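All protein chains of the complex are present and in place, except for one that has been dropped.
Which chain is which? They are A, B and C, in the order written, and residues in each are numbered from 1.
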Amino acid sequence: MDKNIFKLRASYYETDRMKIVHHSNHIRYFEDARISFMHNIGCDVYELEKKGILIPNIEAYAKYKKPIKFFDEVCVEVKLVKFNGVRMKFEYVIRICETDEIAATGFTSHCFADENLIPKSIKHSFPEEYKILLQNTVSE
Amino acid sequence: MDKNIFKLRASYYETDRMKIVHHSNHIRYFEDARISFMHNIGCDVYELEKKGILIPNIEAYAKYKKPIKFFDEVCVEVKLVKFNGVRMKFEYVIRICETDEIAATGFTSHCFADENLIPKSIKHSFPEEYKILLQNTVSE
Amino acid sequence: MDKNIFKLRASYYETDRMKIVHHSNHIRYFEDARISFMHNIGCDVYELEKKGILIPNIEAYAKYKKPIKFFDEVCVEVKLVKFNGVRMKFEYVIRICETDEIAATGFTSHCFADENLIPKSIKHSFPEEYKILLQNTVSE
Partner (left out) sequence: MDKNIFKLRASYYETDRMKIVHHSNHIRYFEDARISFMHNIGCDVYELEKKGILIPNIEAYAKYKKPIKFFDEVCVEVKLVKFNGVRMKFEYVIRICETDEIAATGFTSHCFADENLIPKSIKHSFPEEYKILLQNTVSE
């Protein structure tokens, strides 16, 4: 499967009283897609954490266009659009698979940090991961 | 208590592996604060839904400045900054009570919709709620 | 794939400060597996709800044996062990795929209800679904 695409099916517990997926879950879908993407390109979040690098969020934004309903299959497309070793930004498009309609778009930005959440650059300390992320950065 | 302030304590299940409140929960805290505010000004979301008016999200944004830790007490300040009967926008500031530090800021925007999620104006159909929301709108 | 097996990968947002999947999420995994199973046997929850039948929980139980970590792939095995048209009970085993170790076991029990959550039998009103569920019931 395309390394930029994360597929999932909306769970019952993700819906709310409006009978649609609660808007906070789109932020979680973004995270699932980003973590899958980073794994696919060889820069695994779990492995990075074992080496002492955390990737906290600095920003998260979602624009909701069409409700996701229970049991809908959705595709989350993710792109790394900015990276400089200190920060990175990802953009997302969530589509409802059946109709190919866009359910939501959005972005998140992140820094790299040590286990005390002190921001740090990975340029010199993690040259391999730095290179991989740089190579997988596309224009916004 | 101030009608614009919603207080809560961070739950264990809201934390993640980084030992901080997961960033999707800030979006949920925003919602708790908005719903509390609307209740406090006399425009209760539960009552509106009983009358057939839903308030889906169009946008959500959060900027994360300082991690919220487990058992931290936080205050969410909410302001209605735009309202025209069709859409509304709220701004939020989350502060850690003990230190008064800002943990996050953000906004959400919403429309009004019927039970089929078709957008509609509440100006003429719900004049009372329209008036209350207009009176409680402050400049951005 | 086996109709009784639901596979998933543990998400970052499902972990807590202990660096393991929070125990409430196992209850959610059970639900994902049950809904997938019911879909697989031809008794789709979404379709049932469209016909006015809800399936609220009466009980939920989980026994935790081994922590699920972030990014672990797990298999949830589900069995329908009791069904009489009025109530049903499912049993679950969650295994960590890589090691085949049991992470948790549990059960949930349910009734059938109309849209006002009034319990009802599906024996005569939904004979097709009744038959399917009966045929897919195995001994405890």
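The rule is simple: contacts are C-beta pairs under 8 Å (C-beta built on N, C-alpha and C of every residue); 3 or more make two chains touch, one makes a residue touch a chain.
In this text, all values refer to a predicted model and were calculated from it rather than measured experimentally.
The chain that is not displayed touches the following shown chains in the complete assembly: A, B, C. Contact with the chain not shown here comes from a single listed residue; of C:10, C:54 or C:74, that residue is C:54. In the complete complex, the hidden chain is touched by one of A:22, A:79, A:95 or A:110, namely A:22. Interface note: of B:21, B:45 or B:96, the residue touching the hidden chain in the full complex is B:45. Subunit B meets the missing chain through residues 11-13, 28, 31-32, 35, 39, 44-46, 70-71. Of the residues in subunit A, those that touch the hidden partner chain are 12-13, 15-17, 19, 22, 24, 70. Where subunit C meets the missing chain, the touching residues are 17-18, 20, 23-25, 27-28, 31, 49, 54, 56-64, 67, 117.
Convention: only the chains that are shown with their structure count from here on.
Over half of the residue numbers at the interface between copies subunit A and subunit C are found on both sides, making the touching surfaces mostly the same. Rounded to a multiple of 5, the Cα-based rotation taking subunit A onto subunit B is 180 degrees.
Averaged Cα coordinates give subunit B a centre that lies 33 Å from the centre of subunit C.
Per-chain Cα centroids separate subunit A from subunit B by 24 Å. With centres set at the average Cα position, the gap from subunit A to subunit C is 28 Å. Counting only residues that touch two or more partner chains, subunit C has 12-13, 70.
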